[in-house]
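The complex is shown incomplete by one protein chain, all other protein chains being positioned as in the whole.
Each chain gets a letter, A and B, in the order it is written, and its residues are counted from 1.
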Amino acid sequence: MTKLSPVLSANWDEKDSFTIEGYKRHGGYKAAATALGMEPDAVIQMIKDSGLRGRGGAGFPTGSKWGFIPQGDNKDHYLVVNADESEPGTCKDMPLLLANPHVLVEGIIIASYAIRANHAFIYLRGEVVHVYRRLLQAIEDAYAAGHLGKNIGGKGFDLELTLHAGAGAYICGEETALLDSLEGFRGQPRLRPPFPAIAGLYAKPTVVNNVESIASVPAIINNGLEWFQAMGTEKSKGFTLYSLSGHVENPGQFEAPLGITLREILELSGGIRKGHQLKFWTPGGSSTPIFTAEHLDVPLDYEGVSAAGSMLGTKALQIFDETTCVVRAALRWSEFYKHESCGKCTPCREGTWWLVQMLHDLEAGKGTEADLEKLLDLCDNIAGRSFCALADGAVAPIISSLKYFRDEYLEHQRNGGCPFDPVASTNFAAVNS
Amino acid sequence: MSDKDFISFSQEQIATMDKIIARYPRSRSAIMPLLHYVQSLDGYVTPRGIEKIAEKLELATAEVTAVSTFYTQYLTKPAGDYHVGVCVNTLCAVMGGDAIYESVSEHLGIGNHEVTKDGKVSLERIECNAACDYAPVVMVNWEFYDNQTPRSVNDLVDAARAGNPPAPTRGPNKLRTWRENSAVLAGLNDGLANEGISAGEASLRGLKIAKDKK
Partner (left out) sequence: MTPEQLTEVEMITVVIDGFEVTVPKGTLVIRAAEKLGIQIPRFCDHPLLSPAGACRQCLVDIEINGRAFPKPQASCTIPVENNMIVKTQLTSPVADKAQKGIMELLLINHPLDCPVCDKGGECPLQNQAMSNGRPESRYEGVKRTFDKPISISSQVLLDRERCVLCARCTRFSDEIAGDPFITLNERGALQQVGIYESDPFESYYSGNTVQICPVGALTGASYRFRARPFDLVSVDSACEHCASGCAMRTDIRRGKTLRRLAGEDASVNEEWNCDKGRWAFKYLSSRERVATPMIRGADGELHEASWPEAIAAAAAGLKGKRAGVLVGGRATLEDAYGYSKFARVALGTNDIDFRSRPHSAEETSFLASVAVNATTTYKDIDKADQVVLLGFEPEDESPIVFLRIFKQVKKRGLVVTSDAPFASRGSTKLKAKLITSISDVTGLTEKSVVIVGERLSETAGALSAAVELVNKSGAKLAWIPRRAGERGALEAGAIANLLPGGRPISETSARVDIQTAWSVPALPITPGRTTNEILEALNLVSDDVSALDAVVIGGLDPADISSQALSQLLNSFVVSLEISHSSVTAIADVVLPVAAVVEKSGTFLDWEGRSRAFDKGITDALTRSDVRILSMIADELGAPIELPTVSATRREIAAVGKWDGAKAEFTKITLTSKSPTGDKLNLSSWRQLLDLGSLQLGEANLAGTSRKAAAHISSSRAEKLGVTYGQEVRISSELGSIKLPVVISQMSDDTIWVPRNSQGSQVIASLGFVSGQVTVVKA
């Protein structure tokens, strides 16, 4: 049985965990001091060796990403932290930043030093004012304490850190759209190549990392490679935040070594809500194909989830029990992707528009069996045809729900409408009745 | 090119804009915080705001419009003092968001992107706000109101209209107005960061279990 391993969340239960005093009480900013005493390349090597992989969904090795930045090119380099957490089901970075913004600031100092960046940015989604407050205060306090600004720690390293609020656009979680947005344009993805490591922010070499990836760095510096590598699986090292939500007894954040299973998390947390059974779930947000009860023992690491036909994504475990209509779920996710499509490319812009209409009809029982084939063919014409991965995400819940619950779609047709009672799936069903 | 005089922002407001612009290596990057700032002054993205930003950043007004209309937080008409966003993304919708939206919409007599006649409350169907472990979630002025029910939200908007909204679940001790919070998103520190809890119950769930098992 895998044990939980709180690292990032270890002190969230302290009243002042978000303050600089609260952070320093547990050794905060020691890792930055250690790193600034190392050669930048040694820091990169250490993160490479640790096996830390991006926690934003794609799982790209963080150290390698840093290593792509050309050195000695006499150009400005930038670090940009992707805090645009918007993938449905994903809710790890916001509580992390609310409870411990300084761990991100410290990670930023280390990462910027390693890639020789003197200006870093945090791109925070705009719809979380209190998280913005906490981060802004943390940055101001870090400046005041000499952790940011000129000649940090007397080591001759300068770093400016700017907090930037988004304004409501899921697509800005895509790194090149984020860069365009940060440059003051519409947040639409850029052509690649050039990749951000060569021409990112202001066409300068840029690393874009997820909040959790950067926040994991100080602990690795402090505790060493062995400690970190002792957690996780062969190719998915370390600890991570799993976010459990939906029809469970106890939703919340569970920090555990990579490779834990949903069965284990459910057992630890108290299981599916009383009197109900697991029907389907997402391993890493709505863009990752859904799983069912048959996937309870899939190791939740990059390889395990992938081998089972989905993606680890953001480890957003959205749990739905038997009261939930899977057609309704697919429709709502499609509405989300339609709402968030940036509009740049045809398959995503027009495809999500069409998908929503088809799913509306199917949910209302107006479809036919032939429409399911049309739906799948439409998904085939969208997936892999679009400019970025948003449209791939859009069709994932549809294709996977059809794979596991085709008959439920047909049941809507036989029933002339949705056979489910929406009240039964609410978490105040009992209160209302 | 000209000294085209817009319905004036004050010198102090213009100085604030200059400070926002100075945060960035290139001025155009300031367009988003400046739009948040305009919303904090005018309640939405006004023509004078677009024209001022264009002038400040040496952009065409069309370029500013292109950006402001891309992002859903920038409004084309005034929000209420309390802008209520009900999450209706799949998980929240299933867990009760749909019921909450229907109920509060009927209670207020307004639909999506509409404002009550007294200008106090506006309503929006929002997408996932990264608080799924607190579903169903409602955001007021982009502050977290966790684990809501139709009744709790109706009570919330009633209290807000009476000028006495409850505090956010994870936020400052007192709910600030939509304009005040827009200023925070422009990067103006309101000094309230230390108010409110570190983490909600769900955020601490794993930690608590880990500690209990030790």
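Keep in mind that, in the parts below, a contact is a pair of C-beta atoms (placed from the backbone, for glycine too) under 8 Å apart; a residue touches a chain by one contact, two chains touch by 3 or more.
None of these values were measured; they are calculated from a predicted model.
Colleague: Pick out which of A:Ile214, A:Val298 or A:Cys342 touches the chain that's been left out of the picture.
Modeller: A:Cys342
Colleague: Quick one: which of B:Val64, B:Ala79, B:Leu175 or B:Ala199 touches the chain that's been left out?
Modeller: Per the contact definition at the top, the residue touching the missing chain is B:Val64.
Colleague: Residues of chain A in contact with the chain that isn't shown?
Modeller: Missing-chain contacts on chain A: residues 169, 186, 191, 338-347, 349-354, 357-358, 374, 380-382, 384-387.
Colleague: In the full complex, which bits of chain B touch the chain not displayed? Write them out.
Modeller: Its contact residues with the unshown chain are 1-5, 47, 50, 59-66, 69-70.
Simple rule for what comes next: only the chains that are shown with their structure count from here on.
Colleague: So, what's the distance in Å between the C-alpha centres of chain B and chain A?
Modeller: Those two chain centres are 22 Å apart.
Colleague: Mind pulling up the chain A residues that touch chain B in the complex?
Modeller: Counting only chain A, the residues touching chain B are 3-6, 9-10, 12-19, 76, 85-91, 93-95, 98-99, 119, 125-130, 132-134, 136-138, 140, 162-170, 181-187, 202, 242-247, 250-256, 268-269, 286, 316, 318, 320, 324, 328-329, 332-333, 336, 339-340, 342, 422-423, 425-428, 431-432.
Colleague: Spell out the part of chain B that touches chain A in their complex, as residue ranges.
Modeller: Going by the criterion above, the answer is residues 23-26, 28-33, 35-36, 57, 66-67, 70-74, 85, 88-91, 93-96, 98-99, 126-136, 139, 141-144, 147, 149-150, 168, 170-172, 181, 184-187, 189-190, 192-194, 196-210, 213.
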